[in-house]
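Missing here is one protein chain; the remaining ones are kept as they sit in the complex.
After this line comes subunit A, so read on.
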Amino acid sequence: MWSLLITSNTQWVFFSTMMLGIAAGVIGCLSYWKRQNLMSDALSHAALPGVVIAFLLIGEKNLLVLVIGAAVSAIIGAFSIQWITTWSRISEDAAMGMILAVFYGLGIMLLTIANRSFGGNQSGLDSFIYGQAASMVKSDVMTMLVLAFVVLLVVFLAYKEWKIFLFDPQFAKGIGLSIRGMSILYTSVLVIAIVIGIQAVGVILMAALLIIPAVSARYWTQSFRMMLMLSALFGGVSGLFGTLISATGKSLPTGPFIVVVAAAIFIISLILGKEQGVLLHYFQLRMQRKKANAIGTKERSIT
């Protein structure tokens, strides 16, 4: 294992999954406050047909091209969900579930064709389902790093606008901030954060990396800035350690391990967290009860 760690390519892979976790953690906070946690799940599944189509078109596994394909099909998925909910009486969660499953089905259809025409599983596209960080090469790593950096930059440069957009849309309208523009920007960064993760984490579990760190961070702070930082930290740690654990075994999928690390952080936050953590909540309740009892007995002794 240690010999694996010191080869420079693996170091880059670790670095890139860490950056991926950081970017996903930050974007996850935006989704958390937009109350669209499961949208990332729908969009990551919807990315699959795009990946396969891009592969069929160029005939080789170039991450940048596949990521563009993934982004296009995820955006089509996002628009479809919006059309269905605005034009019919189907609720948003039904529309998301449907788009998720139908797009994924189409992806599997195309994947079967791609695998057949390129001889067995030679295409290596199967790694996009569960994630296989070990299959990444230097150019893949670079693509991921650059895109993750772009996402982070967009969030931090427009930090104030995001805050207004998420917490006070009425005020945003008042000061002339385009809600429509911000929504488009939001969907774009969300899609980028999802598609850069598809190779390392896979389309099925990518949503976890956007949801879990943000919810965990919520247990430690009331401030949005702090939540972004913590969520980024939790995401980065999950990405790094998940990849590390999966690298110890031969051809273990990366995605599930990253998710399990994130879930462990969530459970710790849930129990120990200083905002509404289970343990603290329990002690507060007990203290209040004791105080109430004490006051009760005092009152009784007076009368």
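Going forward, a residue touches a chain if its C-beta (ideal position, glycine included) is under 8 Å from a C-beta of that chain, and two chains touch if they have at least 3 such contacts; residues count from 1.
Operating definition for what follows: contacts and distances are computed from a predicted model.
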Per UniProt record, name of the chain withheld from view ["Sigma-70 family RNA polymerase sigma factor", "Cell division protein FtsI", "Manganese transport system membrane protein MntD" or "LarA-like N-terminal domain-containing protein"]: "Manganese transport system membrane protein MntD"
Using the touch definition up top, pick the residue from A:101, A:226, A:272 or A:294 that touches the left-out chain. A:101
From the list A:177, A:233 or A:252, which touches the chain that is not on show? A:252
Which candidate, A:113, A:272 or A:294, sits in contact with the chain we can't see? A:113
Touch residues of subunit A, complete complex, unshown partner: 32, 35-38, 40-41, 45, 84, 87-91, 93-98, 100-102, 104-113, 116, 126, 129-130, 204-205, 207-208, 211-212, 214-215, 249, 252-253, 255-257, 259-260, 263, 266, 270, 276, 278
